[in-house]
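Sharing a structure, written as structure tokens. Questions coming.
Of the protein chains in this complex, one is absent; all others appear in place.
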Amino acid sequence: MANENNTISITYREAIKQALRDALRADERVFLMGEDVGRYGGAFAVSKGLLEEFGPDRIMDTPLSESGFVGAGIGAAIAGMRPVVEVMTVNFSLLAMDQIVNNAATLLHMSGGQVNVPVVIRMNSGLGRQLAAQHSHSWESFYAHIPGLKVLSAGTHEDARGMLLAALKEPDPVVIFEYTAMLNLEGKIPAGAGIVEIQKAAIRREGKDISIITYGPGVYKSLEAANELAKLGIDAEVVDLRVLRPLDESCFLQSVRKTHRALVVEEAWRSVSISAEISSRIMEQAFYELDAPVHRLCGVEVPMPYPKHLEDISVPQAGDIVNMIKKILQHD
Amino acid sequence: MANENNTISITYREAIKQALRDALRADERVFLMGEDVGRYGGAFAVSKGLLEEFGPDRIMDTPLSESGFVGAGIGAAIAGMRPVVEVMTVNFSLLAMDQIVNNAATLLHMSGGQVNVPVVIRMNSGLGRQLAAQHSHSWESFYAHIPGLKVLSAGTHEDARGMLLAALKEPDPVVIFEYTAMLNLEGKIPAGAGIVEIQKAAIRREGKDISIITYGPGVYKSLEAANELAKLGIDAEVVDLRVLRPLDESCFLQSVRKTHRALVVEEAWRSVSISAEISSRIMEQAFYELDAPVHRLCGVEVPMPYPKHLEDISVPQAGDIVNMIKKILQHD
Amino acid sequence: MENTIDRDHGKQMLYQMMLIRRFEEKAAELYTQTKIRGFLHLYVGEEAVAVGVMQALKTDDNILSTYREHGHALARGVDPGRIMAEMYGKQEGCSRGRGGSMHLFDAGKKFFGGNAIVGGHLPVAVGVALAAKKQKAARLTCCFFGEGAAAEGEFHESMNLAMLWEVPLLFVCENNLYAMGTALRYSHSLPQIELKGSAYGMESMAVNGMDVLAVEEAAIRAAEKIRSTGKPFLLVCNTYRFRAHSMFDAELYRNKAEVEEWKKQDPITALQNLLLEQGSLDAAAISELESTVETAVQKAVGFAEAGSWEPVEDLTRFVYSEPQNS
Partner (left out) sequence: MENTIDRDHGKQMLYQMMLIRRFEEKAAELYTQTKIRGFLHLYVGEEAVAVGVMQALKTDDNILSTYREHGHALARGVDPGRIMAEMYGKQEGCSRGRGGSMHLFDAGKKFFGGNAIVGGHLPVAVGVALAAKKQKAARLTCCFFGEGAAAEGEFHESMNLAMLWEVPLLFVCENNLYAMGTALRYSHSLPQIELKGSAYGMESMAVNGMDVLAVEEAAIRAAEKIRSTGKPFLLVCNTYRFRAHSMFDAELYRNKAEVEEWKKQDPITALQNLLLEQGSLDAAAISELESTVETAVQKAVGFAEAGSWEPVEDLTRFVYSEPQNS
């Protein structure tokens, strides 16, 4: 891999596009399918230009038929292809959820190990563009609940660049979450960045006072918060879960065993969420190491309102993380 | 309500049927719709006889169109009816999940309070009949995550009898979970049993040594376990959550503050589950009252296998609860 | 357009189409000024459909629409000021600002959204119509959707249920030839959407959606059929959107010449010309209409500007009904 110093600046969107291009070039069995991935250039311009480069057999525009084309991706995977299926946003994925949960995740098991389903399903998640209550949600939790799926969350540019390539090497279905709000964000990655491993969580910032455990847009917000906290003399560690299923618990447990305190941050609604799972695993396995209860900062439990002032306060912001951590530490 | 001593014995199935009959008699706007609720008598014979009594306009057999008829139920509710929509099992509800989550749960909010959706959606959940990986799951957690929904779980005969009647008085969408494995179970309820309240969790057995917090079939299993434990001198309290959303946290928190220990029991898969939510709320609000970490006993994370010996060990049984609690208490 | 038309009625429809057009042009402008945010889907070019269909509906009839619904809402008589305020996100908006452009609601006008899951409102429309049948009300329900939506499973289920249960539902498919950037030929193996009616035994017809009189006539005929038989009807209006899918669309998927060609069929120009030709209108009357429209739009903008933000403490309202709602 590239020299650490040799980094390039790239948007999150461009990182995904480069990965798609690499994947399509590397393996003839790979094709991209989804609504408006071709002629429109992708709802969020992620796949712009790929149709011209790879042609309509490899960049397939589908009709509005989420259940149909996700199921078709599953079928093509069973039959030897390596489809990358784009579901425009997680909000629409409910229409395909039966296919993902009852087919993709169960075929291997129901067939006693005979039929594996190497499909990669990408979806945009999250808020940030005032798209209101049918276009703004973060439902990673639904998929993270399902045995048989591998669920990834690209919280950094490097992961946006590399997770897809890794997912295509898996024999089983992988769901990758990308984030609408991060598409235009610039980031630095090694010039030769490519595939990343997809088993482990990652420490994005080391610290000793408290562990911030998060994923997705929570990562950059938490890093921002950690910088603020550093000015106050608080040294926060930031754990990026990366793999939402199966969870790499050893990473965050180890972090908590070091810092003895944790805050879990996510944009999704609080009740029955991934943050709940993290908190309860810490409860089960690191209870006696805790100096304070684990707290969560989550999305407010309301369908997303349209106006910006309400959207902004619907999810935790860096400032909220700072305040919450100050409170947790004060309590000592 | 009836004299406590004046109880009758009734199956869980019959309890639901009586509630349906009461509801249909009490309010002309109520109708039942779903696959095979009429001429077949209900997939699980719950609605047998109702077609003859109320006719096909009130007991509507629907085609296999989960999204279609659940959506139609939502529409009818908006327009002044009080539909009770039966989705045969939670497994098939994924086909209707877009309607439930993106429409039923959000219309009130998106319309700024104008359009309320008083639909009641009933579904069977859980395992117990060797129905394998596409017919045996417990996905209460999906719906418990959604603001805008009220989610009930009928873990007792009285609730199977009374929750539906209460749900029909709500102005907002209610999802009621009933349990395939409990349909034939006999139970005693007051002769005049009817509507129950649906805001609160319930203590099904008082105890002082540990709180077992559960719902659905976990309730009778936990009571069985508690009886076993009593023989060993362990006095377990059993909390039936009843309302999975919005959670009545004061009930289980109070219980934990009394017993200082808790085990959360559910048949659903462990990761990102309702039990995780319970555990993390205890973490957040009763951490300093705990004498031991809160533990969870959940379904094993595997699509349900067909053979009985594997099905049986896929979910916690009374014996597992007993063993787990012995371990938790030993640890002291 | 070959018909003649009653002068006042013609002016009335012209006014409505012009209002929709101007209102949306203003909205696009306000979008670039970031007064309006989120997704903004313009109806420009398709006005004849909303206005024509609305002529067949009574005040008691129900309407469900998509995220491209400003035209339907305006033609239905939802107050322009409240629509504009909604797009601003102000609490004076028709959905209290919670919904924005994609979620206009006005229960008083029986306007049930503003739905942004493509095809997701079709089953709901079946249920709304079913309720009317059960209540033995004469109410009809009208549901607008795009040709792209007709590829969704919800379309099939809803068509079948509506016909099977014989509910008074008018399906209005606005076939504007594109679903975002996906042309009709890439979304339907059989592009004549009206022929899909036959798979359900449902009566259907296609009409030139650029001709408001044709749409009106077809809609009235369809509505009469529905009211007399109790059965649903599929009306396909062939139309075209002159502008991008939303404000985020670079329009890579079609060429300018095609758009220009369609603009020659501008439904507003067509009706204006008809009214001019038959002498029902003169240039002065048109500029008078234009200024009435302009005033109405300005008033709407003024109302929106003067509106207020919902207090942040109210964030979690409307998740569940409040006592007065139940």
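All chains are identified by letter, namely A, B and C, in their written order; residue positions are counted from 1 within each chain.
Definition applied: a residue touches a chain if its C-beta (ideal position, glycine included) is under 8 Å from a C-beta of that chain, and two chains touch if they have at least 3 such contacts.
Keep in mind that this is a model prediction, so the values were computed, not measured.
Within the full complex, the chain left out of the display contacts the shown chains A, B, C.
Contact with the chain not shown here comes from a single listed residue; of A:69, A:269 or A:306, that residue is A:69. Only one of the listed residues, B:203, B:302 or B:329, touches the absent chain: B:302. Within the full complex, the residue among C:171, C:186, C:242 or C:318 touching the omitted chain is C:186. Screening A:18, A:103 or A:136 for touch with the missing chain picks out A:103. Within the entire complex, the positions of chain C that touch the omitted partner chain are 151-157, 159-160, 163-164, 186-190, 195-196, 198-202. Counting the whole complex, the residues of chain B in touch with the unshown chain are 35-36, 38-41, 43, 45, 48, 61-68, 91-92, 95, 129-135, 300-303, 305-310, 313-314.
In the full complex, chain A contacts the hidden chain through residues 31, 57, 60, 62-63, 65, 67-81, 83, 98-99, 102-103, 107-116, 147-148, 150, 170-172.
Rule of thumb we're sticking to: only the chains that are shown with their structure count from here on.
Between chain A and chain B the centroid-to-centroid distance comes to 31 Å (mean Cα coordinates, whole Å).
The multi-chain contact residues of chain A, meaning those touching 2 or more other chains, are 67, 91-92, 95, 132-134, 301-303, 305. Touching of two or more other chains is recorded for residues 97-99, 103, 115, 117, 120, 153, 318-319 of chain C.
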